[in-house]
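Just one protein chain is left out here, and the rest sit where they should.
Our next item is chain A:
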Amino acid sequence: MTAIALGVPRRLVEFTIDGQEARVPEGSTILDACRAAGKDVPTLCQGDTLTPKNACRVCVVEVEGSRTLVPACSRRAEPGMEVRTDTERARHSRKIVLELLASSVDLSTTPMVAGWIKEYDAKPDRFGPAAARLNEEPKIDNDLYVRDYDKCILCYKCVDACGDQWQNTFAISVSGRGFDARIAVEHDAPLTDSACVYCGNCIEVCPTGALSFKSEYDRRVAGNWDESVQTQTTTVCAYCGVGCNLTLHVQDNEIVKVTSPHDNPVTHGNLCIKGRFGYQHVQNRG
């Protein structure tokens, strides 16, 4: 996000980040300010179009006078705040969070995380071979998308996207609690028995690949998913008059998935089942 106000002028908040003066429009988060200042703060559960649940705690920073560390992604900047982003204390917590996550779920398809694990010298293996893991089989119960909760970090983004922040379908929610908490539809039923309308908006926001297109999942299983050779083309959906933007991901001359740009002021990345999944006719080559 840009830290330059584009709408109605807002007051500027002055504070310091790592000793440097920072000025951001009122309402900006510490993370907005850090990014505007070119500081690198890792994030996992934060998303550009959703209210962060601040659940992963990998973005924590030190704020002078605060007893605990604070999540940069959701704490608003306040005048006079003294923020420190890279102290030993903040780094320690980030490292432990990365270790805890990597020891309990499969982060192999989570972008950036491998780099952070290296940067923070995280050693997920030190909890021993018996460390509890999710160890769940992927749920493949429909032809459109796969739920592989073994990769889920419980960021709540899919729940928010399916619920009141985007889709208003409320097909999924968090069930259980503690380490046993899982994303589930009611009674843990298959997706096909739920309220899901297959808009795929939850896949759009999932930061870990726990939710993925069946097409992507199948290719990964077959070993021929290769992002480096894919092209992305943004176009307009032809199904109805709304004019949603579609980004077609193409590999080997085949559409392998469809996303939508989040900075589109009309859709913010939302699509319906047709725009998201209805592309097969394009590649029916008879």
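The rule is simple: a residue touches a chain if its C-beta (ideal position, glycine included) is under 8 Å from a C-beta of that chain, and two chains touch if they have at least 3 such contacts; residues count from 1.
In the analysis below, contacts and distances are computed from a predicted model.
*Asks:* What does the UniProt entry say the missing chain is called, choosing from "Protein translocase subunit SecD", "Fumarate reductase iron-sulfur subunit", "Ubiquinone biosynthesis protein UbiU" or "NADH-quinone oxidoreductase subunit E"?
*Replies:* "NADH-quinone oxidoreductase subunit E"
*Asks:* Could you tell me which of A:175, A:230 or A:264 touches the chain that is not displayed?
*Replies:* Within the whole complex, the residue contacting the unshown chain is A:175.
*Asks:* Return the single residue from A:146, A:185 or A:237 that touches the missing chain.
*Replies:* A:185
*Asks:* Among the options A:28, A:49, A:85 or A:103, which residue touches the chain absent from this view?
*Replies:* That would be A:103, which touches the missing chain.
*Asks:* Have a look at A:22, A:41, A:56 or A:146 and name the one touching the chain we're not showing.
*Replies:* Only one listed residue reaches the unshown chain, and that is A:56.
*Asks:* Of the listed residues A:49, A:93 or A:245, which contacts the missing chain in the full complex?
*Replies:* Final answer for the missing-chain contact: A:93.
*Asks:* Which parts of chain A are in contact with the chain that was left out?
*Replies:* 53-58, 60, 68-69, 71, 74, 89, 92-93, 95-97, 100-101, 103-104, 126-128, 130-132, 153-154, 156, 163, 168-181, 184-187, 189, 193-195, 197
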